[in-house]
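A quick write-up on the structure given underneath.
The complex appears here minus one protein chain, its other protein chains still in place.
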Amino acid sequence: MYPLIETIYVQAAIACFAIFLLLQIMFFLRKYWIHSLEKQYSIVDRINALLPQTQCGRCGYAGCRPYAKAMSLGEQVNKCPPGGESTIVNLSLMLNEHKKTLDPAHGEFLQAAVAVIREEECIGCTKCIQACPVDAILGGTKLMHTVIESECTACDLCIEPCPVDCIDLIQLPPLKPLWQSPGTAERGLSGRSFVGGGSL
Amino acid sequence: MTSYLGIIIGAALVNNIFLVQLLGVSSLFLSSNRLQNAIELALLNLLVLFLASTLNLLLFNWILEPLGLQFLSIICFVGISSSLTILILESIKRKLPISIRRQRLAFYLTSGNSAILGISLMNSNSLLSLPQSIAYNFGNALGFALMIVAFAALRLRLDCADIPAPFRGAAIQLISAGIVSMCLLGFAGLV
Amino acid sequence: MITSSPFQHGKQTVGDIMSLVIIACIPGICISTWHFGYGLILNILLATSSALAFEAACLLMRHRSLLALKDNSALLTAVLLAISIPPGSPWWLVISGSFVAIVMVKHIYGGLGQNPFNPAMVAYVFLLLSFPLDMTSWHLPIALENLTGGSAETDINLASLSPLSWQRLKLSVLAALPFLSTFYENPQSAIGMIDGMAMATPLIEYKMAGNSAILASRDAGQDIFSRQSGTGWELTNLSYLLGGLFLLYKRIISWHIPFSIIATLGVISFLFYAPNSSTVFGTPYLHLLGSATMIGAFFIATDPVSAATGNNAKIVYGIIIGLSIYSIRVWGSYLDSVALAVLFGNFCAPLLDHYFRPRVYGHGKQGNSGSTLRKPLLSLGDKIES
Partner (left out) sequence: MKLMRKIFSADKNVSYGRTIPGGIRPRAHKITSLRSRVMATPIPPVLIIPLNQQQGKASRPCVKAGDRVLKYQKIAEAADDSSLNIHAPSSGVVSMIQNHTTININAANQLCIFIETDGIDEEVPIPDTLDWRGMTSEQLLPVISNAGICGMGGAGFPLSKKIDSAIIPDIHTLIINAVECEPFITADQALIREHADEVIQGAQILQHAINAKRCLLAIESDKTDAIEALSNYADRDSIKLLLLDNKYPAGGERQLIQAATGKELPAGHLPAEAGIYVQNAGTVFSIYKAVVENKPCISRVTTLTGEALQTPKNFNALVGTQVSWLFDLCGIDNKTHSKSVAGGSLMGIELMDNSAPISQSTNCLIAGSLSEFPDIMPEQACIRCGYCANACPSGLLPQQLLAYSRCEEDELLAQQGLFDCIECGACSYVCPSSIPLVQYYRSSKERIISARQKKETSQAWQNRFQYHQYRIKKLKDEALSRTSAKPVIDKQQSADDPFSKEQAALEVAAAVARVKAKKGNVIASSAATDGSQSDGEPTA
């Protein structure tokens, strides 16, 4: 009935055209796609909830939320030293990426710690107060400063600005659990190793 | 009425699109092992599969066949199913859970398409009447959705199992799928 | 590391449970041996020895302690597999079955307790699909048929030969290990009596020959205690029922699964049964006692590893299996439905576990009544004041 169209070349041409049309549709929709992505607070929030919130800026971003936002747009998940390994695992599970080791450019895993000001040496310069991202340091000009221990995130940001180096980061003893699990199965992660998410 | 029921059960269980016809198998292994997410995904797939294959069916029956353009069916099916899938997914994207929002989305799209294409092609060759074919489509979509949910529950058990390293992941799931398809083979002849 | 309470423990171990189930199988095994000869015993011997060997090999390969052999689970799997394979099957059928059961279904999934499917039944279905002829030709093992070059022509009067006679033992050994026949002086004479080993279930005969055959045999006055082909199954089933009741009495299994399977099957076959119509579905009697229903309900479906857990889930699990047994038997094209139905039930079990959880104390209908009082506390669990 349509001998011309039945030839393979014409079919291929039609196929190309169809694919072109399809791409057009996708590009058309992409506008909405990006638009919706920007408005998806919940993604950023949920990624943010996995971060340790030390606000230390070791990842290169100013605080945890900006890093979460960057991750939602494709940033690597292995840039958070204070979170420890569990943070990276959780992030890669949520974002469906391969499990990675910590990026050494951003430091090493840190133990729980707290900053302490050696009060006799403090000159009251307020530089650490300005540096503290969570307002955990008290004190006025020319007055001695002190760290509110319960609010300190051990972010390390106050140590550099101190002109007399009177702030120490004291490591807290690791919390030892009272009850130890007799055995833990190594997780199969069955669903994940097949395509590995990131490969797509 | 019984014939429709038979067609639906036959398509959903006996000739299950995943396990007996092996179409779109990969999305079986990709879905989350959280049942809640799996159910959302299953419903989504049910919708997409049913709508797209029915649209393809109507296209074939009302346009392609009268015009004698059957040889264009594959291209048309692919075009319709992918655009429809994209449309549906885009329209309900905001409501999707995060686990299936990111990269996986693309994969579902394609795997869904292979299932849709399979169903549509089978429809175009079948002897069923139009309403029967729609029932067949629904049965297939239902089977697809059921298997996603059941496999999510199964995978939850496998995730906690102490499986030897070489068999972890896809291997054990393929073995499980093989065993399940063996048992679904038992229903052969039912319809 | 602090060891947590309790410090007092019950005495029952996994090995005890498994061996009790095996003990409960014994009456059934005895009865069917009495009926059909030594084939079953040979099956069991072959299956258990090979299963234990496979289990030991797997444990060694996975660097696990061989003490795990003491839990008797491989033994039980092998016994159940041997019971379901037709007696008089060749050795390679039994051994490949136990290979599938132990290696491919049990250890690949991580060993005891991790397999979502019943090993014995997967092995059975595997054999059924791979060697359909061997697995369904209950009347005449193929190996022997090939040996005689066709059907058994020298048919000797079966009734004259007791199933437990020496002759039959020789025959069974020959059927299981066909290569032995090369040492046999006169295979022809031995093989003449093969038909006596038949053990096809009445349901299968029924399905193959239609209603008339079984009715005719019943009219001919063969009662259920007859040691003839096809009719000894009632007694065998009753003995498995006895074993199942023993397990219930010992509280090894709970009543939920067997009860719901048997009830579902009984009810549905009663509803569909139409004595005088041309479309025949089989009597409830035939469905319950004519095939492998009892062993399926009490021994196979109740395998705790692959069954649903939780009492509500167990009941639904049993109903699914009962429905599947009936529909495969009546409308499906496979003859033996219990294995397939149990596998289907196993496949549904994780889902059932999730949706039919028992109500937790203080939650649900009673718990909700006062829940507006206060946000649920995060408590470390109330200690017992005893």
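Each chain carries a letter (A, B and C) given by its place in the written order, and its residues are counted from 1.
Following the convention adopted for this analysis, a residue touches a chain if its C-beta (ideal position, glycine included) is under 8 Å from a C-beta of that chain, and two chains touch if they have at least 3 such contacts.
This one's a predicted model, so the numbers in the text were calculated from it and none came from an experiment.
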{"item": "Touched by the hidden chain, restricted to displayed chains", "value": "A, B, C"}
{"item": "Among C:Q12, C:S130 or C:S333, residue touching the chain not depicted", "value": "C:Q12"}
{"item": "Chain not shown, touching residues in subunit B", "value": "156-157, 159-160"}
{"item": "Touch residues of subunit C, complete complex, unshown partner", "value": "2-10, 12-14, 16-17, 65, 67-68, 71, 73, 111-114, 254, 304-305, 307, 309-311, 353, 357-363, 366-371, 373-386"}
{"item": "Residues of subunit A in contact with the chain not shown", "value": "41, 44, 48-49, 51-55, 57, 61-66, 69, 126, 129-130, 132-136, 140-141, 151, 153, 175, 177-185, 187"}
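The rule we apply is simple: only the chains that are shown with their structure count from here on.
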{"item": "Chain at the geometric heart of the assembly (C-alpha centres)", "value": "B"}
{"item": "Chain centre separation in whole Å, for subunit C relative to subunit B (CA means)", "value": "33"}
{"item": "Chain centre separation (subunit A, subunit C; CA means) in Å", "value": "54"}
{"item": "Where subunit A and subunit B are represented by their mean Cα positions, the distance between them in whole Å", "value": "36"}
{"item": "Per-residue multi-chain contacts in subunit C, two or more chains", "value": "none"}
{"item": "List of subunit B residues in touch with subunit C within their complex", "value": "35, 149-150, 153-154, 156-158, 161-164, 167, 172, 175-176, 179-180, 182-191"}
{"item": "Residue ranges of subunit C in contact with subunit B within the complex", "value": "62, 104-105, 107-111, 114, 116-117, 122, 125-126, 129, 324, 327-328, 331-334, 337, 339-341, 343-344, 346-348, 350-351, 353-354"}
{"item": "Of all residues in subunit B, those that touch subunit A in their complex", "value": "26, 29-33, 68-69, 71-72, 75, 78-79, 82-83, 86-87, 90, 93-94, 98-99, 101-104, 106-107, 155, 158-163, 168-170, 172-173"}
